[in-house]
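Here the complex is missing a single protein chain, while all its other protein chains stay put.
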Amino acid sequence: MNEQPVIRTQGLTRYFGAQPAVYELSLEVPRGGVFALLGRNGSGKTTTIRMLLGLLEPTRGGGSILGYDIRSLPPEARARIGYLTEEHQLYGWMSVRECGEFQSRFFPTWNDKIFRGVIGHFGLRPTAYVKSLSRGERAGLCLALTLAPEPELLILDDPAVGLDPVARRALVESMIYLTRRSDRTIFFSTHQLPDVERVADHIAVLDHSVLRACCPLETFRNSIRQVRLRFPGSPPALPKIPGLLQAFRSEGELRVTCVHYNGATEAALRGLAPAQMEETPISLEDAFISYLGDRGEKSFILSETEAQP
Amino acid sequence: MNLNIVIHTGSATPIYKQITDQVRLAVATGKLAVGDQLPSVRALAEELVINPNTVARAYTDLAREGLIESRAGRGVFLTRKRKMFTREEGRRRLEPLMDGLIGEAMVLDFTQEELRAAFEKKLSQCQRNFGKGGNSNNE
Partner (left out) sequence: MKALVRKEMRENVRIAALGLVVHTLMLLSQYRDYVAVPANMSQPLADRGIQWSTAWFCGIFGLVLGWLQVHNERRPDLWAFLIHRPMTRSGIFLGKVIAGLALYALVVGLPLLGFIIWARFPGHVAAPFELAMLQPVAAYLLAGIPYYFAGMLSDLRQARWYASRVLGVGIALAVSLFISLTPEFWQSLLLILVGAGILATAVWGGFQSDGHYRGQPACGKAALTAALIVGCQILAFLGAVLMSNFFLRTAFSGTSSYYAMTTNGIVCKFTQVAGRQVEITDLEGKPLLDQATGKPIEQSEFNSRLAAAITLNVPRAGRLDRGTWMQRDLSLASPWQATQDTLWYYWNRYGRLVGYDVATRRCIGSLGPKGFAADLLGSGDRFSNAERPLGSRALSTATTLFQVDLEKRTIRALFTTKADNPILAHEDVTRSDFGGPHTLVVTKRSAQLLNIEGKPIWQTTYEPAQASYTGFHLFHLEPPDQFALWISPGGPRDEVERERHPGHVVWIAREQGVIRSTDLPALAVPHYAPRPEDRIMFCVMPPALMASIAILHLPLWPAGMPPESLWFSWGSSLLVCLPIGLWLGRRYQFPLAALAGWGVFLLLLGVPGLLTFLSVQEWPAREPCPNCHRPRLVDRPRCDRCGAEWAPPEKTGTEVFAPLLAG
């Protein structure tokens, strides 16, 4: 079955002043499954999500969400999309129950059982006022309001920020609960790599407003390898290796992290004549940090002049 | 069933691999016997709080190894191990694990005799799961 992607962007660009926050972003999010948008702070994740939901006008480029043009989302599109904002802001003067009643009037597919279920899961009293809720409780309320209409596409902007571990776990559980239906898609941006490891099928990585990776999570993991080279003396200078991410140099050892490790890369490394060369396993977090961190060589050993008191 | 799978995020091992490793270990240590039922993909996913696709992938790998099979309408069951690997390949897979075991024993200051004794003891414990109707190609 030729499924239309639920989200598609083409050359999506947004400038703030003279700086691009998002530059020529072209990606597609397939239907079903969980898609994580990763990137450092300020790399353009929230801007992208705002543009996708028609809350920010792109400077150029465009996209479609559920087949609708993002520049003019009609009400029926909004009925099918759930959106959880980063700040979890709501009207402070409303009570939890009033929030639910307010939202339910707008969404024809409102499922009150889900609302009450999520509320209960987060331990919220229906008569509590929003302004008296903690950040995690507000997040739970916002999640309940977003999940209750049973949206086809759920867009979450950094949903775990500021949440305590229990609330974060409840959030991840809600996301997994949503995957029961294979036609539901979740698109979320986050910094929480453990959560990404748990729930994400696909990831996209934004680096300084540019898309640098868009693939299944395992592909990303497998693309990044770390190789440890041991040398009898001081490690030699590193040649130019395509796909090099980082290289740590310490006494007698060179640890190289690179992308698309293939025969050519291996040959180039062997050319340095190391005493020992082995591939070391790397966790997702380390892979991610080296992917988005500063490129190039780093050293842990201070030079002799610096080490002296 | 007494299968207790624990997964850790932030590990160098992908989650699906953690699952397959633990299932294999359970089979090896006798916690799981042939014919035991494993939890469904969805049940395990919700128990471990992970994406069901990850569990599905682990189960697919195990099925490809011949360790489990899915019976329509009833669930996932442990099955007789069918030979999936050549002896050479099997030896190659065993090699790094042996390296790890011996290395660790040396660090812990075990002598060769102590290690051999412990190994024999473990083997006898797992006696029943070894070579039972498994490999027809004996060396």
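The chains carry the letters A and B, assigned in the order they are written, with residues numbered from 1 in each.
The criterion applied here is as follows: a residue touches a chain if its C-beta (ideal position, glycine included) is under 8 Å from a C-beta of that chain, and two chains touch if they have at least 3 such contacts.
In this text, all values refer to a predicted model and were calculated from it rather than measured experimentally.
Partner chains of the missing chain, restricted to those shown and counted over the full complex, are A. Touching the missing chain, out of A:Cys215, A:Leu238 or A:Met277, is residue A:Cys215. When the missing chain is restored to the complex, the residue among A:Thr185, A:Gln226 or A:Ser283 that touches it is A:Thr185.
From the options A:Gly117, A:Pro194 or A:Gly243, the residue with contact to the chain not on display is A:Gly243.
For chain A, the residues touching the absent chain in the complete assembly are 3, 11, 13, 15, 17-18, 20, 23-24, 28-33, 50, 53, 55-57, 59-61, 74-76, 78-79, 81, 83, 85-91, 93-94, 101-103, 105-108, 182-183, 185, 201-202, 205, 210-216, 219-220, 223, 242-245, 259-260, 291, 295.
By our rule, only the chains that are shown with their structure count from here on.
A separation of 32 Å divides the Cα centre of chain A from that of chain B.
Residues of chain A that touch chain B in their complex: 33-34, 169, 172-173, 176-177, 179-180, 193-194, 197-201, 218, 221, 280-285.
Residues 9-16, 42, 45-46, 49-53, 57 of chain B are the ones that touch chain A when the two sit in their complex.
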